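Note that one protein chain is taken out, while the other chains of the complex remain in position.
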Amino acid sequence: MNDQPAPLLQVSDLSIRFGELTAVDRISFQIGKGETVAVVGESGSGKSVTALALTRLLPPAPACQVTGQIQFRGQNLAALDDQGLRRIRGKEIAYIFQEPSASLNPVFTIGAQIAEAIRLHRPDVSDPAVEIIRVLDLVGIRDPEKRFRSYPHQLSGGMQQRAMIAMALVCQPAILVADEPTTALDVTIQAQIIDLLRELKAKLGMSILMITHNFGIVHGFADRVLVMFRGKIVEEGPTEQVLRHPRHPYTQALIGCIPRLGQKKQRLTTIDYSQIT
Amino acid sequence: MFSEITRQQFRRFRTIRRAWYSFWILLAAYVLSLGSEQIANDRPLLLGYEGRWYFPTLKFYSSETFAGRYRTEADYLALEKEPSFEQKGGWMIFPPIKASPLRSYLDQKGNPPHPPSAQHWLGTDDSARDVLARLLYGFRTSMSFALALALLGTLIGAIIGGVQGYIGGFFDLTAQRLIEIWSALPFLYVVILIGSIYGQTFTVLLLVFSLFQWIGLSYYMRGEFFRLKDQTFAQAARALGASHTRVLFRHILPNALNPIVTIFPFSLIGGISSLTALDFLGFGLPPPTPSWGEMLQQGLKYLYAPWLALASVLALFITLLLASFVGEGARAAFDPKATNTVR
Partner (left out) sequence: MNPLLEVTGLKVHFPVRSGVLQRVTSQVRAVDGISFAVPEGATVGLVGESGSGKSTTGKAVIRLAPVTAGTISYRGVDLTTLSRAAFLPYRKQIQMIFQDPYNSLNPRLTVEAIVGEALEIHFPQMNRGARRARVLELLDLVGLEPKHIDRYPHEFSGGQRQRIGIARTLAVEPEFIICDEPVSALDVSVQAQIVNLLQDLQKRLKLTYLFISHDLAVVEHVCSHVLVMQNGQIVEAAPAEQLYRDPQHEYTRKLLAAVPAF
């Protein structure tokens, strides 16, 4: 992973500022081909805006200033113009978000929305319907021929999330960016979606950048973990290592204050911020 | 009294210069026009005669007071020219506009409408009345009407819409259907009808207009109350044991005020326009009440006397423009999305 073929995505010295506020402070990280990287942090850590900054989904300057390099397959995304970026967004780097009901247009059927994605990025596909059914089946939606014609509100939360994943996958992206994809879901559905992502990762060989605040999800799913705190990456490493032997006091404190099943304590530990900075 | 959020909104309004200045200009103009009698009048503000002071704009003095022959009100313009008046040590201080809106000045060359001159800065209308004076008095009438109408409409609309939204259910559905039927009435005909039965006075017109004005706001308030009554803080208040009245007035109403503030300037504009339109058609305030609509109508009739049309059109345009600046600024400043600092 060090002097292997160049990483798929290489972020160097990324800083994101909103006026006076520095949300992200000179972070650097990389994602290799087929690798799953998790970014863990609490609210205000800057993890979500980092994900959005990759394909410039944040408000333009002067409201938001993004500096640094974002190398994707050798190309600097930060220097790309709008047209060039549009070719990357959705096709090479696809997103799924926390609230499927917010990203699925309620007046179009999910079949129509997936078809739109196909139309935009894969003009080579002759029969979109076949492709849509294939990808709906891939994400585990039963009766894809029927669901193809369903509207988002007719689907449950878990199914909506699967539909969103289908929309993201249909263009065969190199990197799937998932921003808290399971936070709004019930715990059993959450487990199903994580299983689905694991399956897809193995089948399609795509890289995943997962943003979450839940350490439990990253275990058994992500290859590497980055822990963010107040705009900086405070710890980075293989998942097992970070979870079992965290080195940074924030990571230690964060893991420490999570109640774990089967390990009932008298009192939960809390984070003493004076110890960290 | 005013929560921090409201104070923040006012502060934001202040930074929107265009709206802030427009607001003060309109306010100043209105307050000034309230004293129209002291600004445009054919009676002097102050009159000195035989060592005593008189205030003709405030009090009635018969011509006998000034050695005249009749007990009707003194004609001060004529009096000014009489030699005996000056001999007795008489002097007058007239208001800046030395004309009354109701008096016909037939002492000029040619036929009315007379073009602008030194005595009549914006000329006269077809009854030889001073245009500038009529413009000023008309402004007072229009603005007062629009203000009263907007206030009345807001009050009624807020109450009806609010109750609808809060109670909901069958009551709301029925009320909504009734309101829809009501709003389908041809409002202009109703005004004309009622005006012709009960007389076309300021009060009657105001009451009839306000019967229809409130409908627009009630839609907004209904929506706001609907939304707010299910907000967690309203539920929390009920869980605490708050009565319906308390929840309505303490929790829901203060949070539902946004539409009221943002709609108010536009209600004003609507009120001014409505009255002007009605006066233009001749179904509004009766002659010889000075009104912009009536002047507009004359302007149309006497296109060869362009000062008539120009004066009324410009006056209307500027007033409505300023009011819409205020409305635009109010909307930007009081926009709930901008104040909502939920992360």
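For clarity, chains are labelled A and B in written order, and residue numbers in each chain start from 1.
The rule is simple: a residue touches a chain if its C-beta (ideal position, glycine included) is under 8 Å from a C-beta of that chain, and two chains touch if they have at least 3 such contacts.
From a predicted model like this one, the values you see are computed outputs, not experimental measurements.
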Inset, instruction - Return the single residue from A:Arg86, A:His219 or A:His248 that touches the missing chain. - result: A:His219
Inset, instruction - Sort through A:Ala61, A:Ala79 or A:Leu261 and give me the one touching the missing partner chain. - result: A:Leu261
Legend entry - Per the touch definition above, residue among B:Ser127, B:Asn255, B:Ser273 or B:Ser324 touching the missing chain: B:Asn255
Legend entry - Sites on chain A contacted by the missing partner chain, in the whole complex: 42-43, 157, 186-191, 194, 213-220, 243, 253-254, 257-262, 264-265, 267-271
Inset, instruction - For the chain that got dropped from the picture, name the residues of chain B it touches. - result: 3-6, 231-233, 235-242, 246, 250-251, 254-255, 340-343
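By our rule, only the chains that are shown with their structure count from here on.
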Legend entry - Centre-to-centre distance between chain B and chain A (centres being mean Cα positions), rounded to whole Å: 58
